[in-house]
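A single protein chain has been omitted from the complex, and every remaining protein chain is retained in its original position.
Now for chain A:
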Amino acid sequence: MTGLALSNVEVVYDKVFLAIKGVSLEVGEGEMVALLGSNGAGKSTTLKAISGLLGPERGEITRGEIRFGDTDLRPLGAPARVDRGLVHVLEGRRVFGHLTPDENLVAAYRGGKAERSFEELRDEVYRYFPRLKERARSKAGYLSGGEQQMLAIGRALVTEPKLIMLDEPSLGLAPVLVAEIFAIIREINQKHGLTVLLVEQNAAATLEIVNRAYLIENGQIVMSGEAETLKRNPDVQEFYLGSGGKVDYHAIKHYRRRKRWLA
């Protein structure tokens, strides 16, 4: 069992600011699940709680449980979680800018603990992302946004994960590129059974590729369900899929009221 389960997780920054308030969610083995929400809703905080990256930001889990398979993740440091097969592609890509793409992959290779050879893993990454191979010798900091995102995903794949968490991979990318990257994520999920937890603001594109989704607002999960069901939900259509398009004053008031009801 390599499923991920959060129950009632609460995260506090700087000992005072409650960023997520009792988040519960599950990602089953081989599933592709999205966590959708607007800016500041608590998506990245949730991912950092799972990957163990709250420490450097003075954040702390104050309540709740996070399990990956049979393992309780809370006592483990970030590298130990990667060893268990869990990897986090950070918001804003965060490639190693002064290293070449090749070296970025080398840095993530787990050496003695890896099951496959580095060459095998690297070639696989370059098969998914052929553009990276063309840029293999320039510094990663000079790659385009799309190429950096591909590299960030490729770098995560070199750790041989069972579950990959992606934080807003579509951020700042042209729609064509978003489609390309999403297609590859989907392919990796379906062909290789890699479990995916995808964090996005871009609900329209995301609901097309995931099995299920959670909606998060103000640090709380307000809705969840099958992607198809959510797409048909009028609230989701209005506020996440933007079918209305125009944000008039009316809609905002309506939204406030609706949110109270949702919570």
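As a working rule, a contact is a pair of C-beta atoms (placed from the backbone, for glycine too) under 8 Å apart; a residue touches a chain by one contact, two chains touch by 3 or more; residues count from 1.
Rule of thumb we're sticking to: contacts and distances are computed from a predicted model.
Its record in UniProt calls the unshown chain "Amino acid/amide ABC transporter membrane protein 1, HAAT family", which is the match among "Amino acid/amide ABC transporter membrane protein 1, HAAT family", "Ferredoxin", "Aspartyl/glutamyl-tRNA(Asn/Gln) amidotransferase subunit C" or "Phosphonate-transporting ATPase".
When the missing chain is restored to the complex, the residue among A:Leu6, A:Ile20, A:Val87 or A:Val125 that touches it is A:Val87. Residue-wise, the contact with the chain that is not shown comes from A:Ala78, picked out of A:Leu18, A:Ala78, A:Ala205 or A:Leu241.
Note that of A:Lys21, A:Arg67, A:Arg110 or A:Arg131, the residue touching the chain absent from this view is A:Arg110. Although one chain is not drawn, the whole complex shows that of A:Asn8, A:Thr62 or A:Ser144 it is A:Ser144 that touches it.
Residues of chain A in contact with the chain left out of this view: 51-53, 55-58, 77-79, 82-83, 87-90, 92-99, 103-104, 106-111, 118, 139, 141-145, 148, 155-156, 158-159.
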